[in-house]
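In what follows, a structure is listed as structure tokens, so that the remarks can point back to it.
One protein chain omitted, others in place.
Chain lettering (A, B and C) follows the sequence in which the chains are written, and residue indices restart at 1 in each chain.
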């Protein structure tokens, strides 16, 4: 289930002279907290310099009223991080702020490069030195190498080199720049706030600060926002669009709009398609909160089977993925989910979750439900089986840990102890969308950008 | 007086397989603490990686038993810093540790580059990015640019570019390298410790750990120490040697040997020469502790006037220069020095100090002595008047703050309230040494390396 | 008149395994000879190496049967040159062939960079060395700097830097690549030949070798032809299209199709528009051959005034512009044009030419006609007045030599000695085309790309 998948990063940027951009960024990051809980940072530009504060922990832990008050300016960028590359140490927190040829630059990055080793090797051969182990420091170096007379031209050239997933929020002392890779792996949206503009990983962050959603930043697009307004560059057009399907299945907030779709609506449809593909006879539909909630509603609607919250979530437990070790994860599930015996006792139930990764979490959930008296338990997943790793910004697991990569459906069913186990079909999943512009590598092994 | 002069940095390095190199470096830095109290750091190499711990504060504050125990390896380098370039912030603490083409590298630097702006401009034009504002990050980048196949060759080439003062202790995962600039501005000595070698800013640091003093590293020399032993390279020979005269006048510990001279002996001779140049009739010779102590002894010896400690130092006050603001400095003097009324009352005294910078400290000392009953006060300085700033690693003051740059001897005497004021002559000073290989820019304005 | 305007360059490339590509290139260059008579060169790739032959002079002078026979391969590129940048010396002849990171590369270039000084400065700062004084060597260096792992990616990045006019035919040992700048200043067309493809400055070169015209290469497009067929990249879309209007007025062969228009048709329409704008009463329409021929036909058609060849061209004189000095140019006109007294005597004539540059040629032509008995001479030009220099590949003249930049219509008329002088209006000219995508800088001073 999604709980075993570590989200990556969230980026946010705002250009709004006259407004408290640091505070607005704080709330924007707050809305993106689900995308990374390891570190948080905000950089602010005042036209002359960039000020930065960042640290390990949740947004609310890293920033105090006092810290925010020190960050004065009219353009800000922020970042929440879950480490997919680079160690979990303070030096790797973002935004990264460096001095380069044309001034100062701050970078927040969501995604993973596929050719980072090659890029780093080239940079080292040019005399570059590195303090962190992140893709992001590599990206900054590539941009700095090219941005000798004009930052946007430097970014254009860097984009020829950067292969893989990158949604960037770049900031100078007086500019805000959004960049989305030509494949469009990770989301990035553009909004309007008063006299200015906002960039964010998800539209929910716009809602939080009262900004108006304009549109997705397009794959291969550069958005430049400064005192002259907004200018956009389309570049490297014609790459195969490869939106991350897992943003819809699990990652993104249900109240976000991504690549033109409401996430919640998509998830509900997944449940409806599941109901068509697998019309299980049951007394109840039980969602695994929160990852299976929307799909369960869709299943209930389409099947006519009543939806009941048979698993209650401990709202204070946080998402399990902030606990790194396997052992802690196992304990975590019990701390986090509480089965409602009165609801479940003696019932045939359809349990809806988003996915199975290692299988250990699903096994525990089935046990919880069985112990709580459920008579027959059918687990339905709103995604096809995960059989391959992700190299574009999501830390799913090593391939040899993916249960579906090694075992048959029957074997998995037996392992987790379910009476039935059903995955949404790939065709069923894709049928929900108008266009087939997704990266499906985790299901199919068809990687849009080669890994080096 | 020296108390107004901020010392710069101390460097230390040790290669000693089988010994606790981190702890030895700790003691070495402890012995060099007078060269910098702002931050301290130790990096240790174990043949595979470099571990680093550094922080703001005194050596004893930055390191705990636990921290030292984590730093396992057979080669170590350490640094204490007083910021002459770059802000006083944690990120600027040294050693700097970076990943470069050939592995990891740690750098500790004592000195100041004269052409850092030009170097930085060039590096930025090559795509370099900077996180700190120190000369040292520039030096690391210059070396990394050139060290594409061999570190020593990279250093050789970097030395062609680096103009100014630099005594470097460089460390890789398994090598210790000492570099002294071709002019020899700042000291660097080499010692033997058991099966290995030590590098340090001053020989006193060797004594502290029981290492044997071998010799000064020569101007333009590179010393490479690794499992194959010690190898040295002489390079860029023939530059005008420019040892910092102020190491002898004030900075270095009296128990150090620098450029072939015992510091204490030199200082005593300064007092003797002062006595010849200015045979003042007085009852007592009173040193300003500790900067005037050795010279006062020399003056007493040569003049026959008895030496008395008329000013007692509060041993817990620390050197005054750890207090940055002018106002704090004024208060600092009173906190630090205590006049002994019984000694001073009704006496004609010769007060010996090393130098006058702004004059405010001297003025306060004269007041203290006058208030304590001294009848006649003659201030003798063991250096000629400071009239120019230093660009080679010492933060004397801005030129317009130097009292001797703006006022006559008579005016200064009146300002500080002394009955007599006498500076050691430049010829008298130089007569102490066999050779005239010193940078005298602060006295003469003759800068050996042009400033850009 | 056009005769005073020096054409720039012609490029040609062919990929056709199994065919004598050197010979086909020879004929292609022959067809493009009007674009440059100073030097000619052909490079041939055989999959392993590039062979090159080039020299000063016309295509037929530079190549012999024997030389062509030595140039074996399946891909070829050729170039004819009139120097707009760089001295007229053998070393500047093209294609330039160099060894770069990924192998060998040949470059043929038509156009002029606007930022060549800046680019060259940057390259010199990176350690580049130059043997020629051409823009083309700069372009090759920029590409080589970026083409470290992939040539097309290197070209993409180079295009971000290159500002100005460049239609390039690039060749490796086994690839043919066509590049047209994002503004589309200079023409470049694509054709099919048997199993392969052809690139050329003008479609007339395709006709000559029996290749089929496919289309113009688009501004900002890269065409890559190799054993895998043809692949195109669209890049830096959205620049302001700036086709050179003078290709239509004078440069291009009348039988070429450029930017979608038949050149001959366009010129005829110019004459028709002239007839509407200036319905001069006359006995005869007399073209200045060859530059005024098509427009004269259009004028005659629209006005009903009969066309007569009152000036005969000496077919052996060549274009006048192969004579560089002003003095030689004056003599040149008389050598080149012969007035037909029987036609002209006592007639009121409309003389049609393409343009006036310095005015000296027009003055001589009027004198010739007057001496031959013409009673009234009206000179009509199929272009607006030239008032500014070209920096995008055409050597019109220095601005202070342009007669229309300094004198009124009346003054010019008096200087050249005509009874009437009429320029085609800019609106009339543009009305001929569907879209207004032209560089009109020579008429208006509105330069699409800033000059550095």
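The criterion applied here is as follows: contacts are C-beta pairs under 8 Å (C-beta built on N, C-alpha and C of every residue); 3 or more make two chains touch, one makes a residue touch a chain.
Just so we're clear, the structure is a prediction, and the values are computed from it rather than from any experiment.
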item	value
Omitted-chain contact residue, chosen from C:128, C:239, C:340 or C:387	C:128
Of C:26, C:146 or C:438, the residue in touch with the unshown chain	C:146
Hidden partner interface residues of chain C, rising order	97-101, 105, 124-131, 133, 140-141, 144-146, 148
Those residues of chain B which, in the complete complex, touch the missing chain	118, 122, 146, 148-149, 153, 156-157, 160-161, 233-238
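In this section, only the chains that are shown with their structure count from here on.
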item	value
Angle of the C-alpha superposing rotation, chain A to chain B, to the nearest 5 degrees	180
Farthest-lying chain, centroid of Cα atoms versus that of chain B	C
Residue-number overlap at the chain A/chain C interface, same or different (half cut)	same
Distance between chain centroids, defined by C-alpha means - chain B, chain C (Å)	70
Whole-Å separation of chain centres (CA-atom averages), chain A against chain B	52
Interchain centroid distance [CA atoms averaged], chain A/chain C, Å	54
Multi-chain contact sites of chain A, meaning residues that touch two or more partners	146, 148
